[in-house]
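Note that this complex is displayed minus one protein chain, with the remaining chains in position.
For clarity, chains are labelled A, B and C in written order, and residue numbers in each chain start from 1.
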Amino acid sequence: MHKIVISLLVMFIISAGVNAQTEGPAPMKPEMTEIWDPEVTVVTPGATPVNAPSDAIVLFDGVNLENEWTDSKGGVPGWKVENGCATVVKGTGTIKTKRVFQDFQLHIEWRTPEEIVGESQGRGNSGVFLQERYEVQILDSYNNRTYRNGQAGSLYKQHAPLVNASKKPGEWQVYDIIYTAPRFNKDGTYFTPPVVTVLHNGVLIQNSVKLRGPTEFIGIPEYSIEEHGPGSLVLQDHSNPVSFRNIWIREL
Amino acid sequence: MHKIVISLLVMFIISAGVNAQTEGPAPMKPEMTEIWDPEVTVVTPGATPVNAPSDAIVLFDGVNLENEWTDSKGGVPGWKVENGCATVVKGTGTIKTKRVFQDFQLHIEWRTPEEIVGESQGRGNSGVFLQERYEVQILDSYNNRTYRNGQAGSLYKQHAPLVNASKKPGEWQVYDIIYTAPRFNKDGTYFTPPVVTVLHNGVLIQNSVKLRGPTEFIGIPEYSIEEHGPGSLVLQDHSNPVSFRNIWIREL
Amino acid sequence: MHKIVISLLVMFIISAGVNAQTEGPAPMKPEMTEIWDPEVTVVTPGATPVNAPSDAIVLFDGVNLENEWTDSKGGVPGWKVENGCATVVKGTGTIKTKRVFQDFQLHIEWRTPEEIVGESQGRGNSGVFLQERYEVQILDSYNNRTYRNGQAGSLYKQHAPLVNASKKPGEWQVYDIIYTAPRFNKDGTYFTPPVVTVLHNGVLIQNSVKLRGPTEFIGIPEYSIEEHGPGSLVLQDHSNPVSFRNIWIREL
Partner (left out) sequence: MHKIVISLLVMFIISAGVNAQTEGPAPMKPEMTEIWDPEVTVVTPGATPVNAPSDAIVLFDGVNLENEWTDSKGGVPGWKVENGCATVVKGTGTIKTKRVFQDFQLHIEWRTPEEIVGESQGRGNSGVFLQERYEVQILDSYNNRTYRNGQAGSLYKQHAPLVNASKKPGEWQVYDIIYTAPRFNKDGTYFTPPVVTVLHNGVLIQNSVKLRGPTEFIGIPEYSIEEHGPGSLVLQDHSNPVSFRNIWIREL
């Protein structure tokens, strides 16, 4: 017993110290790389991945739009809420969330009209603006050629989607968006740019792409960067009756 | 007519040129930032986001495991396939894909046993190894305290999940994993590290985290980096009868 | 004339608009990518690259150490100032700048004793701590083997230098350091880690490396990350009479 203890101890002393120089780092133990605290916060997930988890803010439940949204002037949204979805009413303008957000995970479902009207940018056009300025394009891109950096799932005029995972017009589609807001330098330029990941109907179409600046219809995004804090989500009225449902967000 | 044409032309020449210095960049036109080619590849998404899209490789359809997987020695997997899922048979060892992958999007569903046996790392333990070396932990983390960087959804011993989005034992759970393989310097170190995003039951739990090196049970990951190419997916036999179903992957 | 003008105008209209779809982005003009404002701030550089430019804060000019530095308790530094340099006096402890810094460019010159005493970490040991916690190692690494992640120019125990560009003991050496401070998440972890570039005697030895956490003599840096703001520069008293001169810093 005595001898065993001593030899164990000697083995330990040798292994932990002296011969590190010749044989690489001294051996560690599994416990040395365990981290126990703080305990990770528990969240109850939805029944399926499209259902809101317990820590999400439900922005639209299919019934009430006024709770979380206003029109662009702060008034009641002019969009139609019916049959569990909200639909753009042409000319009533964009709608925006009352709350503002920084980094987040967003789930949003949308549908372009079953009846095909128009072409290219004129068919089923709407958009989700992150922090009021960075647009994830919504468009009927099912058999509807347009410029690649302006089709459904593009970060408008900055990044075309990796693939076109569009469903047919009239079918519900899903965007799951992971967004990291920009941080700024003292001079108002980006210290880190906005970063966006998008899954379209479960298919990865934007993989941590960095935005060059706010979305611009005309011109170069880099030239219009200005410091900003948290911002609303904005849904676009682009004159087409696009519908929305099951919108939830988790602040990160 | 003549005069109008000339004055229009003069206006254009002036606006495009001379006064850029005092008024910022010259005006552009919307078309200048449209990109039309190449056309984005069309993918047919699954019926719901958990269903395989048309460009996915189905690695396990609930019936046949041998098509795409072997045991660790290249033989037929010893795991049990029954009732639409494959279940770890203790002692038969890990299974690995015949194909190797670099960057990918992976969907995988798993279930820990309804009957609770063991605690901490001893309950419902398995794991998905990306490129054979980077483990996304699988564990019954429902009311089962363990070290935070070793619970379900952790990048084992490197990154704890942002939240614990576990379902109860016996319920099916989902990982959607976006993986960017490392690139290497000439000396075998990372030029860019592996980057991993994970959604657990639809909840973001790893947000583009960078791995420090291969998963290590003992020691410091940085110290074991070695250059490697594409690698198999590996599912771990950690002696607990964890089940799997609906596994598909899209190469990026 | 008339016809020419019209045809020119028609050409312009066509080129700017209609046929973008088939021929890629419409042509731009050079002025459209010029940015004139704001004018870039003028800085007068030093006579040579080692001399302080006009916007630098001179932290030590070879004569007065008290202006910009204190000992670790806020008192007058106990180090010896003589012959245009400041030298560690063993046992008087570290010295630190009165000012605190965030992102910066630092120039610092140092010299280990000409007479060789000790070996490995015991010879000519000192260090520059960025923001009080991130050490760029100073050591006599000329023919003095030690662990690679602890030699001169290492980010101590995190990143070995790319090459060993040491001069002989007794000769003046130069570090030019570009440092970007970490930004933090709400939970106190890094949003972006500290990033460090070091030129040693004009040779690049650290190329935008990311720190894993504060410098640790024992243990894993990741485990000791805590939120912090701007911090002092600290020069280490490691019992060896290392000397310093020509220290200047530019805030970025």
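Please note the rule applied: a contact is a pair of C-beta atoms (placed from the backbone, for glycine too) under 8 Å apart; a residue touches a chain by one contact, two chains touch by 3 or more.
The structure displayed is predicted, hence computed values, not measured ones.
Asker: Wait, the hidden chain, what does it touch out of the ones we have here?
Answerer: Its contacts among the visible chains are A, B, C.
Asker: For chain B, which residues lie in contact with the unshown chain of the complex?
Answerer: These residues of chain B touch the chain that is not shown: 21, 32-33, 35, 147, 183, 191-192, 220, 223.
Asker: Just checking the interface: what residues of chain C touch the absent partner chain?
Answerer: Interface residues of chain C facing the absent chain: 24-25, 27-30, 32-46, 48-51, 53, 55, 105, 107, 145, 147-151, 157, 160-167, 174, 176, 178, 180, 195, 197, 199-204, 207-208, 216-220, 223, 250, 252.
Asker: Tell me which stretches of chain A touch the chain missing from the display.
Answerer: 2, 5-6, 8-9, 12, 16-17, 20-22, 24-29, 31-37, 212, 220, 222
Going forward, only the chains that are shown with their structure count from here on.
Asker: Drawing the touching chains as a network, do you get a line, a ring, a star, a complete graph or other?
Answerer: complete
Asker: Calculate how many whole Å lie between the centre of chain A and the centre of chain C, each centre taken as the average of the chain's C-alpha atoms.
Answerer: Inter-chain centre distance comes to 35 Å.
Asker: Rounded to a whole Å, what is the gap between the Cα centroids of chain A and chain B?
Answerer: Their C-alpha centroids are separated by 16 Å.
Asker: Which residues does chain A have that touch at least 2 chains other than itself?
Answerer: Chain A, residues with two or more chain partners: 32-33, 35, 147, 220, 223.
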